[in-house]
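Take a look at the structure set out below.
All protein chains but one are shown at their positions in the complex.
For reference, chains read A, B and C in written order, and residue numbers begin at 1 within each chain.
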Amino acid sequence: MFLRTAVLAASTALLGAMAQADVKVGMITTLSGGGAGLGIDVRDGFMLAVKQAGRDDLEVVIEDDQRKPDVAVQLADKMIQSEKVDVLTGIIWSNLAMAVVPAATAQGKFYLSPNAGPSPLAGKGCHPNYFNVAWQNDNLHEAAGAYANDAGLKNSFILAPNYPAGKDALTGYKRMFGGELAGELYTKLGQTDYAAEIAQIRASGADSVYFFLPGGMGISFLKQYAASGVDLPLVGPAFSFDQGILQAVGDAALGVKNTSQWNKDIDNAANAAFVETFQAEYGRLPSLYASQGFDTANLLISAMGKADVADADAFRAALKAAEFDSVRGDFAFGDNHHPIQDIYVREVIKEGDVFTNKIIATGLSDHADAYAAECKM
Amino acid sequence: MTRETWTNLAALAVLAGVPLWAYVADEPFIITLATRAAIFALAGVGLNLALGLGGLVSLGHAAFFGIGGYAMGILASHAQAYAPLAEWPFLIEGTKSMPVIWLVAVVASALAALAIGALSLRTSGVYFIMITLAFGQMIYYFAISWPAYGGEDGLSIYVRNGFPGLNTLDPIQFFGLCFAVLCAVLVLMWLVQNSAFGLALSAARQNETRVLSVGMVPYRLRLVAFVISGAITGLAGALFADLNRFVSPTMLSWQMSGEIMIFIIIGGVGRLFGPVIGAMVFILLEHTLGGLSEFWHVYLGALLLGIVLFAKGGVIGAIAGREKAHD
Amino acid sequence: MTTLLFIEQLLNGLQFGVMLFLMSAGLTLVFGVMGLINLAHGSLYMIGAFAAAAVAAATGSFLLALMASLAAAALAGALIELTIIRRLYDRDHLDQVLATFALILIFSEGTRWLFGSFPLFLDVPAALSGPVTLPGGIQYPAYRLTIILVGLAVAVGMFALINRTRVGIRIRAGEADREMIAALGVDIAKLYTFVFALGAALAGFAGALVGAIQSVQVGMGEPVLILAFVVIVIGGIGSIKGAFVGALLVGLTDTLGRFLLPQMFALILEPSAAVSVGSALASMLIYILMAGVLIFRPRGLYGVA
Partner (left out) sequence: MTEVVLRTERLFKSFGALKATNGVSLDLRKGEIHALIGPNGAGKSTLIQQITGHLASDSGAVELMGTPLTGLGPAQRAQLGLGRTFQISALAMEHTVLQNVVLGALGQRGTVMRFFAPVMKDKSLLAAAHEALAQVGLSDFASTRTADLSHGQRRQLEVAVALTLKPKVFLMDEPMAGLGLEGAQQMIALLTELRKAAPILLIEHDMDAVFALADRISVLVYGEIIATGTPEEIKVNPEIRRAYLGDEVPA
């Protein structure tokens, strides 16, 4: 009996939906294995916005890519071929995005990136149907370089893992940083012991350290750096100071400056509501990734209000307009469909028992990325 | 015909039939899944020569799978960018032609297998397992940190490579191609199993002293088996990269080696069709269990454990019973 | 490059090596006595770290956390030995590899299920949190120095256990001839459970020690596991002494390689290329070391021919 009712309800819903221009979203994100925390945050942020919008003409299909590029490609094929989605989103990692996005946009689907922003997709490989709602990969690093100048730092030691995003990161920092480099190091991806690097930092005579070590690598580095007795000021991008991992770093992160386009204390109504409802819904503080997922969904919903997804040109224009209340405050797309936004400098503080971030300055205002000029679109 | 033969034919019929049905029913994704199964099966058939017939437990076959993938990625990316691979000592152009890519993939992975095998086969047993694993890791880290071909980001190919007379972008045609390659390799493996070489290789697995005392060198037999095995897995890698139109170091990771081994164990070790059935079951599990729970690896692990502990012959063993002696 | 920096890097290599020894001692012991190759050893390392993090969070005591890591890993070890591993002793290596690979899947996702997807917090005890000044003016983290000392103490303890105690005699007898010790009236099943739990406890202990300066997260065990494999292949499988020498060799090679190679390439290449090539080569260096050892000694440095 129950089953029959459910089927009936489903078919009614289907009928109802078919009357309107339905938008089907395929979310491919990392929900199992290493790095699942990021995907879960993006998904939760996205689904919170979907729930708040309460639209029954928006359907989201979610699949786990296990952080494997080949799985992500298969899922994209599945979503395009079998689920017939209109919009794809959700990918966390640049290498997965590089595997999925070009083929998806070439097949006429829209792709909204809630996290990864590899430089080829911002420059020569840009596409009208690709919108990045987070940042271009270099952005936060550029802001860190700019902040280092403002803070009067003259001689930085910089390090990142030896992989493309790591190289982009240090390139981004160097693009803005006006001082000297006391040293530049590339570590092994997934490395967990940084004693050798810290020894070199100590010996280098630098006046500051910039590092890009996402996930567990950053946790390890911060703890080991704090224990080493080297007390040069540390600067990093938000990825190593996110809500999800700060608790695992503990006191070692206190006072460290990091750059981010979002923080929970950004003062606008959308953000305040977001932080409050996210906590109420999931019982934890939202992270940077959750905010990006939330914005991505709201961007999509704003476009749905203005155009029919079947009319690709109109829908694209509606997306480009980006008329939604971003939790970051001002948000606009540049010509290459990447954000133009403020990037802030945050400091890690302790609120009661919880480690979190506080904005202390603006690193770059209305910042666009360095690859926009290469984009012919 | 034996029950095993019937099982094998049934497996081929299912593998070919499902995508045909999907084609009629307009479910292109099912075709993609079947293609994935066929390619994984091919990789497993390659490993099975070393593992099943030769008794060489290689935990580094992802290296050859990945090298095959990179052969495709590198050649196609150069062709895509109209930039030659090398201009000196003579001009080498990239290519988008599958037959050429396959040849390069086979040769490159065979050479890698020759180098890795020559060193690793000096050892045996558990040393061999660990050394192949370590060599696999070495190539993995090389691929991640070498910037020329995308490092960890990998390489994307925007259009699938071409095969004379076929539209490879059409899922069913590309499936047909992969299926044909799989069948051709299966025939080849069947011949090898029953050849002089196959007899000697399998005797070397059972009793090394015996083979030595009839004047054959087990090391040489194993090295040849390892090279052929690596070459076939490399060919599968090239196809896999073409299926995804993408290659990255993930194809080289040690978990990939473990998965290829899982195909064999699910189907049945040393059986010609073991990897074929194993890969089909694996794909099926991945998509049914994966849909049930985020934590589907727990169930996969439990299932695998059950097969290893209680159903040693895998699926074929359960259906066809103990392997009978060849004659 | 100063001498001080070089000495500090030597210490770092030593500390890394000692840590690897804790990990590989159990692995090599289990192989030596039971002939079992255990891929799930890395999971036991992870279990130790998670147990320590959970207990440290609940009690605030690092010492209790360490004890919890020993207990949890030993318990998990004994549990899987009794239920699963003992069925594998008579199987071939292929079955062992697959079954323990399956255990990794179960342990990793099971841990994520219990503890969630985010890394846990585990910090060094306050007393050891800062640097100490060594003779010659080297500033070195007190905790790392402690790891070196604790690791060396464990190494000495292992040698004493194997060479000076009744259990050790049985373990050595078991390595030589399984049937013989059964004939001596030793309960071989209990001995095996003990050895496996001991190896597990060592791995869990290493996980907790290292977890305090690294990140306690799912999947932390596998990279270390592969390094431990390299260590015992170099040292000779089954040899505790080999594991010790191999661990120090790998620890020093890796640390000094990361430090020196980019600088060496800087002499012949332009800086960014040198960093890139040097780092790429450094990440492969220990595997090259392993290949080199095997060319001359296919059974490792202290392996039995």
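Just so it is clear, a contact is a pair of C-beta atoms (placed from the backbone, for glycine too) under 8 Å apart; a residue touches a chain by one contact, two chains touch by 3 or more.
These numbers were taken from a predicted model, which means no experiment stands behind them.
*Asks:* Where does the absent chain touch, in terms of which shown chains it meets?
*Replies:* B
*Asks:* So which of B:Thr2, B:Asn167, B:Asn194 or B:Thr288 would be touching the chain we can't see?
*Replies:* Reading the full complex, the residue touching the unseen chain is B:Asn194.
*Asks:* Among B:Ala50, B:Ile157, B:Val211 or B:Leu235, choose the residue that contacts the chain missing from this document, as touch is defined above.
*Replies:* B:Val211
*Asks:* Touching the hidden chain in the full complex, which residues of subunit B are there? Just list them.
*Replies:* These residues of subunit B touch the chain that is not shown: 191-192, 194-200, 202-203, 206-207, 209-217, 221, 224, 323, 325-327.
Assume only the chains that are shown with their structure count from here on.
*Asks:* Should the pattern of chain-chain touching be classed as line, ring, star, complete or other?
*Replies:* Per interface graph, the chains form a complete graph.
*Asks:* Decide which interface, B-C or A-B, involves more C-beta pairs in contact, and give its chain pair.
*Replies:* Here the pair linked by more C-beta pairs in contact is B-C.
*Asks:* Could you tell me the distance, in whole angstrom, between the mean C-alpha positions of subunit B and subunit C?
*Replies:* Comparing mean C-alpha positions, subunit C is 32 Å from subunit B.
*Asks:* Would you please write down the residue numbers of subunit C that are in contact with two or more other chains?
*Replies:* 108-109, 112, 276, 279-280, 283
*Asks:* Using the touch definition from the top, which residues of subunit B touch two or more other chains?
*Replies:* Residues 141, 144-145, 147, 295-297 of subunit B touch two or more partner chains.
*Asks:* Give every residue of subunit B touching subunit C within the complex, in rising order.
*Replies:* 51, 57, 59, 119, 122-123, 125-127, 129-131, 133-135, 137-138, 141-142, 144-147, 254, 258, 261-262, 265, 269, 295-298, 300-302, 304-305, 308-309, 312
*Asks:* Per the contact definition, I'd like the list of subunit C residues that touch subunit A in the complex.
*Replies:* 1-2, 4-5, 8-9, 12-13, 15-16, 108-109, 112, 116-121, 123-124, 129-131, 139, 141-144, 210, 212-220, 223, 255, 258-259, 262, 271-272, 275-276, 279-280, 282-283
*Asks:* Residue numbers of subunit A touching subunit B in their complex, please.
*Replies:* Touching subunit B: residues 31-33, 36, 64, 68-70, 73-74, 77-78, 81-82, 94-95, 98-99, 102-103, 106, 118, 162-165, 167, 186, 188-189 of subunit A.
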